[in-house]
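Note that this complex is displayed minus one protein chain, with the remaining chains in position.
So that you can tell them apart, the chains are marked A, B and C in the order they are listed, and the count of residues begins at 1 in each.
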Amino acid sequence: MAEAVVFYIFAALILGFAVLVITAKSTVHSVLFLVADFLCVAALYVVLQAPFLAVIQVMVYAGGIVVLYLFVVMLVNLKRPPELHADPRRLGRLGLVMALAVFAELAAIGAYGWLKPSGFDGSLDSKNIEQVGRALYTDYLVPFEVASVLLLVAMIGAIVLAKREQ
Amino acid sequence: MITQTHFLVLSAALFMLGVVGVMTRRNIIIILMSMELMLNAVNINLIAFSRQLGDVTGQVFAVFVICVAAAEAAVGLGIILAFYRNKETINIDEMNLMRW
Amino acid sequence: MQRETARPMFDTDELVINMGPQHPSTHGVLRLVLKLDGEKVVDCDAVIGYLHRGVEKLCESRDWTQIVLITDRMDYCAAATNNLGYVETVEKLMSLEVPRRALYIRTILSELQRVASHLLWLGTHAADIGALTVLLYGLRERELVLDLFEEYCGARLTYNCMRIGGQPADLPEGWDKRVLRFCEIQEQKLPEYEQLLTSNRIWMERTTNVGVISAADAIGIGLCGPPLRASGVARDVRKDEPYAAYAEMDFDIPIGVKGDTYDRYLVRLEEFRQSLRIIRQAVEGLPEGPIMGKVSRMIKPPAGETYHAIEAPKGEIGYFIASDGKSVSPYRFRVRPPSFCNLQALRQLVRGHLIADVVALIGTIDIVLGEVDR
Partner (left out) sequence: MTEAVIFPLIKIVIVLAAVLATVMYIVLLERKVQAWVQVRLGPMRVGPHGILQPLADVLKLFVKEDITPVMADKWVFTAAPILVLVPALIAFAVIPFASNDMKLFGLPISGRIADVNVGLLYIVSVASLGIYGIILGGWSSNSKYPLIASLRASAQLISYEIAVTMTLVTVIMLAGTLSMVGIVDAQARQGMWFAFMQPVAFFIYFVGGLAETNRAPFDLPEAEQELVAGFHTEYSGMRFAFFFLAEYANMIVVSAVATTLFFGGWLQPFPNVSWLWWLGIVPGWMWFCTKTFMFLYVFLWVRATYPRYRYDQLMRLGWKWLIPLAILNVVVTGFLKVLLKG
């Protein structure tokens, strides 16, 4: 019962903030809503018994990535605000397509859930961090290393791109 | 009773909102942010399934997704910054040249 | 790679920022228009005149004795040397003979003034770089100098402590002892400042190689005083064209090597010691005799003009005074203020440095806006 309440509250917040992210006029407000959104997602991870992921979500997404966004928004906003493209006809067409897609998707999920109802019977024990760590460093060691190389490449790439030419 | 389906619906809706953002907004920073929303939707899915199956593999993949999101943000924003310095715009419709 | 060179790939955004006239560390009402590239200063434009009171014009309508107290108001951190420069110029114009005792008293006063002014400089310069404690230490010792001045002439800031042809009053009883006592105290306190700054890593990193100016550039710009000597030019009016009783004093002129902020700091710190040395010699060798020369009641210099410069704490302060021989006030009065001349170097100093260095560099050239604007 408590879980349901928590889930509905956070689900509503997540979707609400997501709507605000994509509709806010000011880019900075958008970024702020994005942070709020990520924090709510982190809360949802706690509900899903993944505290490690929740903390990582806050640390990396909210504390790192979005700060980067904010930085760029501030640098870019200095001169003139970016314009919002408004093409009502196109938006209308898009809306129709999107609505159909969402409908199809939700229908599929609903049908699946109806055919094969599933509660959360499998439960993760409290040793969440150890488990994730073990999986990362044993079964998924190679992907892990690849990911680290990816980050390194991204880092160098970002520096090269953002650096001014002398 | 909250079931897997609840999370799937939430995730689908969040993903769709991300897609709508990418499609409707012309501000490239907001487009990138919408993509972050979609990645988050994926993560919710992964973690919900990990919970259902009692297996941490989903969480491991969520870590990878976050990792990729970080890399994407760094490079993407680097490109935006470089482009902005040159063209003074971040409207995606005006980004129609492969070189300058 | 082929690329149009006409337009750089990334054009730089320059941010124009106004530092002052209301800013905590522009030492008064100096306004700097800084062009920034990120944190780097591309260009700097000093806007002055916010404290302009028309001192020079004002002096042309006051009689000769009244002008002494107007000179107090130029460099209000070093009023005694301003007085000295003025009275000596007038004495030169009138070819007056000043008694030796008066000359010695003047020497003591102007060296005390140098110590006080340098203490204020040290404190504010260090505070600009973030070392607040040194400011309080410096003010603590400056208070002692001000007490001495108060005892001698009754004022603590604008002394009006010299007269054309001599001194207004003889030394109070026991004053010389107290001056020597102060010298002792000051000598003991100098290592305290040095402990906090001289070999402090952060202080050294903040000051070495910041605002380097070569000897040739320094002369070209017209720098004077400690900044000039820190660039390696041994120019000191006290030695080169001795005035007051400096010809009879034994002292050294510290000079720097690189001409950076750290050198300027070291030079001024050494000047403390030399000043104390001069004060000791002057107090010990103080001759007996009158303190006032033979001056008529109505001072009216003969027609003519003259320029005379002395070494103020901040540099060379020169007075150009023209008299028409008829009226009771100068016909033309012009000051060459050291702060104004040293300020000219600021632009060259700050270019290419960061904002944090700008405040350090304003501090290192030691300006007083009352003197820059007059």
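Keep in mind that, in the parts below, contacts are C-beta pairs under 8 Å (C-beta built on N, C-alpha and C of every residue); 3 or more make two chains touch, one makes a residue touch a chain.
Keep in mind it's a predicted model, so treat the numbers as computed, not measured.
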Neighbouring displayed chains - absent chain, whole complex: A, C
Listed residues C:Glu39, C:Glu97, C:Asp147 or C:Glu194, member touching the removed chain: C:Glu39
Residue among C:Asp45, C:Asp147 or C:Glu205 that touches the chain left out of view: C:Glu205
Hidden partner chain, touching residue among C:Val33, C:Leu146, C:Ala215 or C:Leu354: C:Leu354
Among A:Val5, A:Ala107 or A:Ile129, residue touching the chain not depicted: A:Ile129
Chain not shown, touching residues in chain A: 26, 28-29, 32, 35, 51-52, 54-56, 58-59, 62-64, 67, 70-71, 74, 126, 128-129
For chain C, the residues touching the chain missing from this view: 15, 17, 23-25, 36, 39, 126-133, 136-137, 140, 196-197, 200, 202-203, 205-206, 354-359
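Here, only the chains that are shown with their structure count from here on.
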Length of the line joining the C-alpha centres of chain B and chain C, rounded to whole Å: 63
Separation of mean Cα positions, chain B and chain A [Å, integer]: 6
Shared interface positions of chain C, touching two or more other chains: 9-10, 13
Numbers and ranges of chain A residues touching at least 2 other chains: 79, 164
Chain B residues within the chain A interface of the complex: 1-10, 12-14, 16-21, 23-27, 29-30, 32-34, 36-37, 40, 43-44, 47-48, 50-57, 59-60, 62-64, 66-75, 77-82, 84-85, 88-91, 93
Complex contact set, residues of chain A against chain B: 3-4, 7, 11, 14-15, 18-19, 21-22, 27, 30-31, 34, 37-38, 41, 44-45, 48-50, 52-53, 56-57, 60-61, 64-65, 68-69, 71-73, 75-76, 79-80, 82-85, 91, 94, 98, 101-102, 105-106, 109-110, 112-113, 117-124, 128, 131-132, 135-136, 139-140, 143-144, 147, 150-151, 153-155, 157-162, 164
